[in-house]
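Below is the structure I would like to discuss, written out as structure tokens.
Here the complex is missing a single protein chain, while all its other protein chains stay put.
All chains are identified by letter, namely A and B, in their written order; residue positions are counted from 1 within each chain.
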Amino acid sequence: MKGANNRWLEQGDDALDRLIAERIDSPVPETPAPRPPRKRRVRTVHIPHALYLALALLLCLGIIGALMQTTARLPSFGNPDNPTNNEVSRRYLEQGLEETGAVNLVAGMILDYRAFDTLGESNVLFVAICAVIILLRLQQGEARPDDTAWEPRHDLILRTVGRLVVPLVLVFGIYVILNGHLSPGGGFSGGAVIGAGLILCRLAEGGERMGKVLSFRTFRALSTGALSFYALSKAYSFFTGANRLPSVITPGVPGRIFSAGLIPYLNIAVGLVVACTMYALFTLFRKGDL
Amino acid sequence: MSLSNYEELAAIALFGIGLTLLILDRNLIKKIIGFSMSDAGIYLYLAARGYVEGRRPPIVENGVTDAAAYINPIPTGLVLTGIVVSVASSAVFLALAVRLYERYRTLNLDEITDRVRKEEE
Partner (left out) sequence: MPLWQSIPFASVMLPLAGAAVTAALPPRASRRWAGALMAVVWGLSVGLIVCLLTGGGSFTYPMGHLGAPWGNELRAGPLEALLASLFSGVMLLSLLGGADKLREDLTPGRQPFYSVLLLLTLAALMAQVYTNDLFTAYVFVEIITLCGCGLIAARSGTGKSLSAAARYMVMNLIASALFLLGVILLYDLTGHLLMDPLRGAVQVLAADPARELPLTMVVALLCVSLAIKGALWPFHTWVPDAYSTATPTGAAVLSSLVCKAYLILLLKVLTRVITPEVLAAVQADQVLFLLGIAGMLMGSLHAIHQRELRRMIAWSSVAQVGYIFMGFGLRGGLGMGASVFHMVSHAVCKSMLFLAADALIRASEGHEALRNLRGAGHRAPLAGVCLSAGLLSLVGIPLLGGFVSKLNFVQAAIAAGGIREPIALAALAVSTLLHIFYCVRAVLLIWSQPEQPLTAPAPRIPWRAGLALGALLVLNLALGCLAPPVWTVIQSGLAVIG
């Protein structure tokens, strides 16, 4: 393990040295070069350590003090008469079951009443994965230190336990997603569970095998498909809702697995996006590709 | 002035410490830790504000749909949204830190700025 570590560092330094050498050795251009910009003084302020500590402490105490003063003047904790327990939350609690069909009232709130926020939230995840792909995915002809060299290979304990645990984790994740409108859970939490299962599976079975099952193309197809479905189905429900058009989506019988209108399908879409994103984040940090 | 909001006070302390780390520490990883801490503080705060004494989580049981039986579902939903947002932000920031470390072999943001300036000259 230690050897691999050192080798990696050495390689990195070699690459850096080569880069510096290239810079130094590059021939001076012979064309009448424009005058180089005047030398600028490198001006950086390094805060002395003691001053830095004092500053940090002062800032920390200032922020905390001001906010604590504010908190002390807020409505008191756990009081049913607080302004937040108003007609809005009352409607979510009393008519949520009837209007959305979801037994889990939080799921009904985030995927029906305030679904626009949640749509934005899934797109935040998509933005993050796009930015990480831009930053970390290996481009053609680019070499980067590969963390997979550190991964244990054919580790008996890891593989055996992995084979036992991974199916259970995946099944549990699917259960959490499918019951998102009936019990605590939903697309985000279930998706995170499945993502963890996939990462464990990759660690146990090795990157090569897992890379064949869930390649970059598969990942891209799954997340774009799920997100497009999410956006289009929500667009339909926003449009029909705002224009008071008859909609094919009905709350159904609360408590059944096929009820609560779009919510279970949205949970599945969100779960797919979250699971793919978690797994892709792991592998992108690990080796720069899926 | 009521001093009964102990849960919120603790959450605010966490938020303040995290924010200070994010603003003043030079190490990128510690900055990210600070960011996660400050966000965690906000979510604890929000969750505490949503609690109502003696009520149950907002999942309908036995067909009871009385507002007096459950806590406020809105803060819970907002926390859920917020957590996803902060996971996404930390992922992007960590990716940046990885790239910067590969290039400059340091996580100190001041040092990185110095080296960038030297590279230019």
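FYI, contacts are C-beta pairs under 8 Å (C-beta built on N, C-alpha and C of every residue); 3 or more make two chains touch, one makes a residue touch a chain.
No experiment lies behind these values; they were computed from the predicted model shown.
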Full-complex contact with the absent chain, from A:L119, A:I199 or A:I263
A:L119
Among listed residues A:A204, A:L227 or A:I268, the absent chain is touched only by A:L227
For chain A, residues in touch with the removed chain
31-32, 34-35, 37-38, 40, 66-67, 69-70, 73-75, 82-89, 91-92, 99, 112-117, 119-121, 123-124, 126-128, 130-131, 133-135, 137, 139-140, 220-221, 223-224, 227-228, 231-232, 235, 237-239, 241-244
Determine and list the chain B residues touching the chain excluded from the picture.
15, 19, 22-23, 28, 31, 35, 38-39, 42, 45-46, 49, 74-75, 78, 81-82, 85, 88-89, 92-93, 96-97, 99-100, 103-104, 109, 112-113, 115-116, 119-120
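As a convention for this text, only the chains that are shown with their structure count from here on.
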I'd like to verify one number: the distance from the centre of chain A to the centre of chain B, where each centre is the average of its C-alpha atoms, in whole angstrom.
14
Considering only the defined contacts, which chain B positions touch chain A in the complex?
1-9, 12-13, 15-17, 19-20, 23-24, 48-53, 55, 57-60, 65-70, 72-77, 80-81, 83-85, 87-89, 91-92, 94-96, 98-99, 102, 105, 110, 113-114, 117-118, 121
Which part of chain A faces chain B closely enough to touch in the complex?
12-13, 16, 39-40, 42, 44, 46, 52, 55-56, 59-61, 63-64, 67-68, 71-74, 76-80, 82, 84-85, 88-90, 92-98, 103-106, 109-110, 114, 117-118, 121-122, 124-125, 127-129, 131-132, 135-136, 144-145, 183-184, 188, 254, 281, 284-285
